[in-house]
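Heads up, one of the protein chains got dropped from this complex, but the rest are sitting where they should.
Naming follows writing order (A and B), and every chain is counted from residue 1.
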Amino acid sequence: MFNWKIYRGLVCVIILSLALTGCFEGIDMKDDSVITIAMIPKIIDIPYFDTCADGATKVASKYGYELIYTGPTTADAASQVNIIQEMIYKKVDVIAIAPVDPEAVKPILMQAREAGIIVVTYDADASKDSRDVFVSQVSAENLGRHIMDNVANLIGEEGAFAIITASMTADNQNTWINWIEQQNEDVYPLIELLTVIPTDEDQQKAYANTRNLINAYPELDAILAMSTEAGPAAAKAIEAMGETENVQLYCLSMPNAMRNYVKNGSADLVTLWDPHRLGSLTMEIIHALIEEQILADGSDYADFENIQYDEVDKIIIMGEPLDFDFSNIDDYDF
Amino acid sequence: MKKNYENKLMMILVGLIVFGTLLFGRSFLSLNTLMLFANQLPEYGLIAMALMVTLIVSGVNLSVVAMTTLSGIGGAILMNANNNIDIVTVILGVSMMIIIGLLTGLINGVVISYLEVAPIIATLGTMLFFQGLSLNITKGGAITALNAEFTYLGSGSLLGIPIPIYIFAIVCIIIYWLLEKSEFGLKLYRIGKDPKAAKYSGIDVKKMTLLAYVLAGFIAGIAAIIMSSRYNSIRVDYGSSYLIYGIVIVSFGGVSLKGGKGSVRGVITSLIIVSVVTRLLNLASVDANVIEGIIGLMLLLSLIIQHLINKKSVVKTAADNK
Partner (left out) sequence: MKNILHKRESYLLVVTLVLWGVISIMNPNFASPRFVMSLIGFNGVYFICALGILPLMIKGEIDLSIGGMITATNVIIVLINIKLQLPLILIVAIGLLVGALLGAVSGYIIGRFKLPSVIVTLAMMNIYYGFSKYINRVMVHDDQALPNYNFQDYKIFGFGIDILFIVVMIVSLYYLMHYTSLGRSVYTIGGNKRLAELIGFPYFSTTMKVHLISGLSAGLVAAISSVTFNNVNTTIHSGIEFELLIIVIIGGVSILGGSGSVLGTFLSCLFIIILRNGLVFVRIPVFWHDMIIGVIIILIVSYDMFRHRVNLNDWRP
């Protein structure tokens, strides 16, 4: 039996307590002496971001900061916004975020900055006025042109290649692809980019489309797999088809995932950067900002020497992209 | 009997709040938590409302989120094209979003009522169509930099309460009145319970079903307004997780997939319960994936409980009628 009286009584109690706690909102429960940093990746559970977080955690504990690592379970911009909101209410001191969508997080990040929170973006950028600094692993232009140069190295000055990417809405990849096309146009007019196919982080689609591409275009010399999930799947497809000699595979993936394929020849080149370092550097930059250090081009931050800094756009650039192939892939563990 | 499940839900909500406060104290029961909810609830809530409206006439509307993003994109493009930074642009944008919402609802309604395609399939088809259209228009990118006055709708507040809550509350009141207090709503419930009987009692089933989908479209338009103003941009994949989440919420809130059952009160209570549970689990530092799994479990349990309640009430009525 539903007892309205008890129900009403409980509701009153709740409203009263809410009112009371509202009055005492000034008394802060949070321990102000510890600096809290919220680290929000695009999506949790991806080895890339988890490794970033490992790097960040080490540096955070070195300085005695408290690190909160949380993120959306699917790369959904709305979830990220909600998480940021939560962090603002939690009154964290710093937010480090890899935004899924730079536009979606702009209003909320600006709100965070107004509340006095330091906002740093890493891996992917948000708009300039919504963050204090962007810690970038490489410059997008640099990366795009470098990748295109590598493609030319793999197939020669003349040939055809195709790109497999994550999804049509992936900002990062789209920017890099633009620079790849730019370099293609500028320096290698005889190389043709046949097509760009999305795979939505689905291994099976990457596998199927690699096979499709190789069958559809016999003139295909190389495939560029730009999403971390697509690399291993594409390599597997090439291996299964026995095309390791004919088609060059170039991936943007983690070396650990690609090692076996590079060793057996189905993948020829891998480019990435060390996410561990990216996480550490992000934390070092945050430390510098907390200590109210002025960032300058060429400064050193703990173990990181001579780090590039673009003062106009406020971008820290960690370094150059790393290339892994048969000769050096064993030297890296991430 | 009809209200039995909803009452149990409210008791569970109260129980949860008490439990949560005991466990987490001021981290949980505070103005902050309320503000957090106030920001997140309207979007989820509107999608849930849109789902409920068509579920009452027994149609799962898989295209709600696609309708929302398409409306948002249409309105945003119009606002950007008309570069004035003033109230006219805002009115244009808001109207466009509602109009597109209504149109998409109309398309759904026509396909379902007059082409007689089963709702789940029809809306699957329209979802793909609307999504594809949005993708085609935006080429995967975002429409951004919306009018500042417009953004105020999403991020501003009145008396300390975010504006979206007011909008949501108004929509809820309208839906409540339409569904539970008006002739229109009564007819919808009758159609949901038994379409044949409804037809023979003189209700124009086709027209009513169509109107239900148009109404859902209207709500989707409003959701588009809130979403695009909150994020200052709109993109085809915003809110991709809202569909599943919305279905979970309405089912948990007592809306039956077979139609004819469900109330605004139930859905709102369910919305708050799910938010509260998520919040408590977050405070307990439970992994986000596990939270997803737990919500699934909750849904399952609620289904079994709903079933048992219904069985009991049938037996009770039979006994009463002796």
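In the analysis below, a residue touches a chain if its C-beta (ideal position, glycine included) is under 8 Å from a C-beta of that chain, and two chains touch if they have at least 3 such contacts.
Quick caveat, the model's predicted, so the values are computed rather than measured.
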item	value
Hidden partner chain, touching residue among B:126, B:209, B:229 or B:263	B:126
Touching residue (missing chain; options B:15, B:156 or B:296)	B:296
Selected from A:66, A:181 or A:202 as touching the chain missing from the view	A:202
Positions on chain B contacted by the hidden chain, ascending	60, 62, 111, 115-118, 120-122, 124-133, 135-136, 139, 244, 247-248, 251, 256-258, 287, 289-297, 299-300, 303-304, 307
Where the unshown chain meets chain A, residue by residue	44-45, 47, 50, 73, 168, 194-195, 197-198, 200-204, 207-209, 211-213, 215-218, 229, 232-233, 236-237, 239-241, 254, 256-257, 259-260
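By definition in this document, only the chains that are shown with their structure count from here on.
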item	value
Centre distance in Å when chain A and chain B are each reduced to the mean of their C-alpha atoms	32
Contact footprint of chain A on chain B as seen in their complex	4, 7-8, 10-11, 14, 17-18, 21, 26-27, 29-36, 39-40, 43, 135, 139-142, 144, 151, 154-155, 227, 230-233, 235-242, 282, 288-289, 292
Of chain A, residues touching chain B in the complex	2, 7, 10-11, 14, 17-18, 21-22, 25, 29, 44-45, 70-74, 76-79, 81-82, 85-86, 89-90, 101, 103-107, 111, 167-169, 174
